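One protein chain is absent from this view; the other protein chains keep their places.
Letters A, B and C mark the chains as written, and numbering starts fresh at 1 in each.
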Amino acid sequence: LTAESARVPSASGKRDATRTVHRHDTFTTPEMSIIFSAETRVQRMLDFEAALAKAEARAGVIPAESADAIVSKCRAQLVDVSKLEEEGAAAGAHAIPLVRMLTELVDESARGFVHWGATSQDVVDTALMLQARDAVRVLEEQLSAVGAACLSLAERHRRTPMAGRTLLQHASPITFGLKAAHWLALTTRQIRRLKELHDETIVVQFGGAVGTLAALGDAGMVVADNLAEELGLPLPDLPWHTDRDRVAELVATAGIVSGSMAKIATDVALLTQTEVGEVAEGSSGAHGGSSTMPQKRNPVDAIMAVASARLALGTVPVVFNAMVQEHERSVGGWQSEWAAVPDALSFTAGAVERVRSLLANIEADIERMRINLDMTGGQIAAEALTMALAPRMGRHEAYRLVAAACARADKEKTDLRAVAAQDDKVRGILTLEELERVFDPLSYLGSADAFISSAVARFKEVVEPYPKTT
Amino acid sequence: LTAESARVPSASGKRDATRTVHRHDTFTTPEMSIIFSAETRVQRMLDFEAALAKAEARAGVIPAESADAIVSKCRAQLVDVSKLEEEGAAAGAHAIPLVRMLTELVDESARGFVHWGATSQDVVDTALMLQARDAVRVLEEQLSAVGAACLSLAERHRRTPMAGRTLLQHASPITFGLKAAHWLALTTRQIRRLKELHDETIVVQFGGAVGTLAALGDAGMVVADNLAEELGLPLPDLPWHTDRDRVAELVATAGIVSGSMAKIATDVALLTQTEVGEVAEGSSGAHGGSSTMPQKRNPVDAIMAVASARLALGTVPVVFNAMVQEHERSVGGWQSEWAAVPDALSFTAGAVERVRSLLANIEADIERMRINLDMTGGQIAAEALTMALAPRMGRHEAYRLVAAACARADKEKTDLRAVAAQDDKVRGILTLEELERVFDPLSYLGSADAFISSAVARFKEVVEPYPKTT
Amino acid sequence: LTAESARVPSASGKRDATRTVHRHDTFTTPEMSIIFSAETRVQRMLDFEAALAKAEARAGVIPAESADAIVSKCRAQLVDVSKLEEEGAAAGAHAIPLVRMLTELVDESARGFVHWGATSQDVVDTALMLQARDAVRVLEEQLSAVGAACLSLAERHRRTPMAGRTLLQHASPITFGLKAAHWLALTTRQIRRLKELHDETIVVQFGGAVGTLAALGDAGMVVADNLAEELGLPLPDLPWHTDRDRVAELVATAGIVSGSMAKIATDVALLTQTEVGEVAEGSSGAHGGSSTMPQKRNPVDAIMAVASARLALGTVPVVFNAMVQEHERSVGGWQSEWAAVPDALSFTAGAVERVRSLLANIEADIERMRINLDMTGGQIAAEALTMALAPRMGRHEAYRLVAAACARADKEKTDLRAVAAQDDKVRGILTLEELERVFDPLSYLGSADAFISSAVARFKEVVEPYPKTT
Partner (left out) sequence: LTAESARVPSASGKRDATRTVHRHDTFTTPEMSIIFSAETRVQRMLDFEAALAKAEARAGVIPAESADAIVSKCRAQLVDVSKLEEEGAAAGAHAIPLVRMLTELVDESARGFVHWGATSQDVVDTALMLQARDAVRVLEEQLSAVGAACLSLAERHRRTPMAGRTLLQHASPITFGLKAAHWLALTTRQIRRLKELHDETIVVQFGGAVGTLAALGDAGMVVADNLAEELGLPLPDLPWHTDRDRVAELVATAGIVSGSMAKIATDVALLTQTEVGEVAEGSSGAHGGSSTMPQKRNPVDAIMAVASARLALGTVPVVFNAMVQEHERSVGGWQSEWAAVPDALSFTAGAVERVRSLLANIEADIERMRINLDMTGGQIAAEALTMALAPRMGRHEAYRLVAAACARADKEKTDLRAVAAQDDKVRGILTLEELERVFDPLSYLGSADAFISSAVARFKEVVEPYPKTT
């Protein structure tokens, strides 16, 4: 039994049958619920105890047969998790009942070597880091699927023109592919961020009572090395009982991932508005209905992605404030992490999964995009017209001319193109054919295509081989 | 079955046997876990549907026998809660599967009148308000017990001198009773705040699809009145689907209660420091031990109170940010409340319970308080000495003189009293007897006693009859 | 000149003496900037010292002529504010240099009675409360103007039909007046909340060094009463140096006001979208332009209201976390309030002012509202149709029928009304005339009118006489 293989058996994506529902389930995934269940946490604490025993046996600190005896009992199934939770809550330290229960389980000859040289926080923090490692890997996979969906949209809609919207107003044309490329680039950066956590952030905690490893005498550093090896986690330069920048970074990263997902979901929700109608969530049965309005088709995934992300963001200040920890063990800050860190990663997984589902099933209405582009009677091309005139009359003069033309078009309820075509100054610079081109959205996309390619390339670099959408 | 009587049977303070553990349990109470369990939430949604049917029957909107048929099925035990949660999560709206399940349960003749004229959010928000009402009442009771414990300490230690500490430095004397009176006054104000929520904040939600009650034609206002009466909740002037100031106020109040509890807990934790030792948490078995240090007696309740409070505080920005809701139904903000509001109240209950336990079992070491008062060699009386001299030489001159005397005492490692007694200026103003009195902490307490009485009186006013501690 | 070398010359560590603007000015109002300027703060601290001297003279604690001498120097103009700020920052306590400077200003005979019996925090907290009182009054006035603008819209558009939008999708009809009535009710509640702060929340701080008023001997309570009277602020039952629930409530209220304003602003921003176009910000010169797109007319006030509100919301967790204050004087929490509380109120004022300007100049496009109502080919009346059929066939059957009709209309790209008119079941229940009525938005408004009246009445009750918009 290595720590790595000690995966809780039911981590198959099915919700654990023995677990009743919790109101947070709506905002996370079954897989993440299992990673952060009380049962898995107990297993991860036992993984620490098992790895510690092996590390100490290898260093000659405890007998090899005692280590074997301890390791053989480090299975969550042997422990009464409810009782452990209750006692742990009372004691304000779950490692205390765990060590007692494990000691009782172990053969008498080996019993004296359980938890040798470690302190409660070593167990609890390392267990959290093992859970975090699993959670971060899950997030990476989830985000790869989001990225794949974005990539697919970016490629498919490279030349699908769409209104670019700034401050919710039509600005200049973009393509739907460029929008998807932004989502892709954002997603790719989050995957990179998560990957970077494995080197410096998700590390072993091992320092003993006050961070000196004094209980191990001269063997502290050797045991620490062995322990890290057993667990497959990096060993940091110092124990970090009250130095919580790593935990803050982990949760900040979850927050940034969540914020990124909420950005994508918000874009989609805005595009689904009745008046916009450029995309819709794919219908999958009961999806998006209303209890009283039969016609409704609500952007459920987008909404729940935003909600989950907001909940994840709520954990960030908790963990950041909890950085201020007293001396060698914290008075409340550390303990608040026990709920806040799992919540951060769980809610983030919920947000990512909703965005994945959203993008995998999205329906784009290309025709509607085109109709919307025409809504302003050509004014979406105002900048294009300005820049077509600018080389001859200067940007600021051209700006004024076009602004006046827009005002006239508004007043006369006519088309900017018509106004421009009748303007002598304009016609002195642009032929009718050139003017036609100015008002063609596909002719005013600048580097959009290059940006899409760049986003696609970067994703393929980071996620190799990148997953296929179905 | 009235809504009021529809309390979930197991709300006795025991944890529901069918519920496995959740990592948040450590930071709340069993009673609050039940109030906010998935099962109770379903019952509260059914309470709404039952009350709605009765309200509509009374208004002649639906037949009385149909209402009876509906009411008879509004029991959570008849519903598959796990399935409802799963479908609700998928739909982003738990009322949709609930209405469907209830419709299926109801006799065919009455089926057509289920959920008449209401919208999903009416059900979900009113259910939350019913849960909030119960939760707030529980908090009031919990805080009354905290207040009673403070009152007892305030009375018992009215004349127990203790160092007043500003910026963690000895300042001037107070009494332990005065410190407890501050905790008491703080607690009393929180009880008052919670009581005020019942009038304007915890109210019925009823507006139909877009807040017009259009589905009820002209009967909307009558049904709304009846509904409020059935539920025993106030009816607000307008539906408030996307006007969330009330929810923000509810959660802000929870946050302020939590912050207040954390203040008390932090004071206690600081007083338990090895070097201070003025109070200790009462030992109750495994309380406060360490997995590796046999001598430890940790202030567990204080620590866990702080941790629970920090988690409650984390919900405040979530709910405040969620106030910004779109048009007639929110895109993510409202949905985030489903987790954040229960969390706010649950974690707050956890904080209050820890402080209650802390204060009910606290052990005060009066002797140690006295020893600590003497630590500075009388310098804690520096202000007392200043003010004794000030009427004759002016406050600022007296300040300078005493500052110099303190510096001399530090340099000569002697007592401020001795330095003062040898100072001609001092002796020109104060007799040795008067000087003696200056250095007696009990003679420099000003209005402390009056403040204690004031805090006690206010508490008794607010909590009548106030509970007894055991 | 390269960018790299473009360092501002004065980057030598000295502060620029001519600086007059601050980046926060964009997010507040000039009036609020003055209330919270360093100069006004000094004046408010001096107000405390003056009131204290008078209070003590009245109680016979200090000579009346000394009080007069002190009062005559309590003018900010006599003080070097820059120097005071610098020394106050160094000392971590602005009252220390203030008391010194004031002492130096006062005639020698009275000098000894300056700051008699008070502590630094008494000065600083009471000054903040005086500033808060002014700020809250300003907010009340600002919100009254917002309310007046809402009231005007609510009355004018009582019968202007508009699409009700849930989850950003057309739901059922409302009126623009009802939407404005919601904004009004929300605003009215905020005014009420602010008014309530004056009784229990914005109070005198006066406790002396450790909250005992020991330096005043037996005269503490009398001086405290007099002081409160002089300042026109209520006296609380106890000093509250480290009991910060009141400050938290003040800032929470600011946060709730800000969140309310952001809700209104967000509604407006969504309505200004190019595809929606139901309202526009009134043009006032340069308002809403773009540096590169001549056609743009951006909802600047709405955007800046949201931005200001978000900044205000950022102060809430700072102040809530700062509630946890140590013993008799806080180690960092209190000090963070010095920036966070003024910021909270200042940013809130910014948000309210932007919303006031927004609503005072808003342009409503009634025709566009009507056009948008028709966008779904009558599906916005799906609930109306359901409820028209429900009395005869049951709500759930009617729901199914109408859902199927909507699907057919979508598929056949036709009107729901046409589909309904051809449906035998529908025609068995509804005449063509009744069907016509179902699809008239003005006939499906339920209690909208009553709700508007209720919101108007409540505002007039709270703001009496309520201000007129211009």
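Just so it is clear, a contact is a pair of C-beta atoms (placed from the backbone, for glycine too) under 8 Å apart; a residue touches a chain by one contact, two chains touch by 3 or more.
As the structure is a computational prediction, the values presented were derived from the model and not from experiment.
Novice: Since one chain is left out of the picture, which of the remaining chains does it touch in the full complex?
Specialist: A, B, C
Novice: Touching the hidden chain in the complete assembly: which of A:Gly117, A:Pro299, A:Gly350 or A:Gly377 does that?
Specialist: A:Gly117
Novice: For the chain left out of this view, which of C:Leu105, C:Ala132, C:Ile264 or C:Ala302 touches it?
Specialist: With C:Leu105, C:Ala132, C:Ile264 or C:Ala302 as choices, the missing chain is touched by C:Ala302.
Novice: Given the contact definition stated above, which residue among C:Phe36, C:Trp183 or C:Trp240 touches the chain not shown here?
Specialist: Here the residue in touch with the unshown chain is C:Phe36.
Novice: Decide which residue listed in B:Pro317, B:Pro342, B:Gly394 or B:Pro441 touches the omitted chain of the complex.
Specialist: Once the missing chain is taken into account, the touching residue is B:Pro317.
Novice: Can you work out which residue in C:Glu85, C:Glu155 or C:Asp225 touches the chain that's missing from view?
Specialist: In the complete complex, the chain left out is touched by residue C:Glu85.
Novice: With the missing chain put back, which residues of chain B would touch it? List them for me.
Specialist: Within chain B, the residues that touch the unshown chain are 163, 165-172, 269-270, 272-276, 290, 292-299, 303, 317, 321, 372, 375-376, 379-380, 382-383, 386, 399-400, 402-403, 405-406, 416.
Novice: What residues on chain A make contact with the chain left out of this view?
Specialist: 103, 111-117, 164-168, 171-174, 178-179, 181-182, 185-186, 189-190, 193, 200, 208-217, 220-221, 224, 237-239, 242-245, 248-249, 252, 255-256, 259-260, 262-263, 266-267, 270, 306, 309, 313, 316-317, 320-321, 323-331, 383-384, 386-387, 390, 393-398, 444-448, 450-451, 454-455, 458
Novice: Over the whole complex, note the residues of chain C touching the chain we left out.
Specialist: Contacting residues on chain C, toward the hidden partner: 1-4, 6-8, 10-11, 13-27, 30-31, 33-41, 43-44, 46-48, 50-51, 71-72, 74-76, 81-82, 85, 87-93, 95-97, 99, 115, 118-120, 123, 130, 208-209, 215, 230-232, 262, 265-266, 269, 286-293, 298-311, 313-315, 317-318, 321-322, 331-336, 338-340, 342.
What we mean here is this: only the chains that are shown with their structure count from here on.
Novice: When the centre of a chain is set as the mean of its C-alpha atoms, what distance in Å lies between chain A and chain C?
Specialist: One centre to the other, that is 33 Å.
Novice: Scan chain B for residues touching two or more other chains and write them down.
Specialist: 115, 208-209, 215, 262, 266, 306, 309, 313, 317, 321, 331
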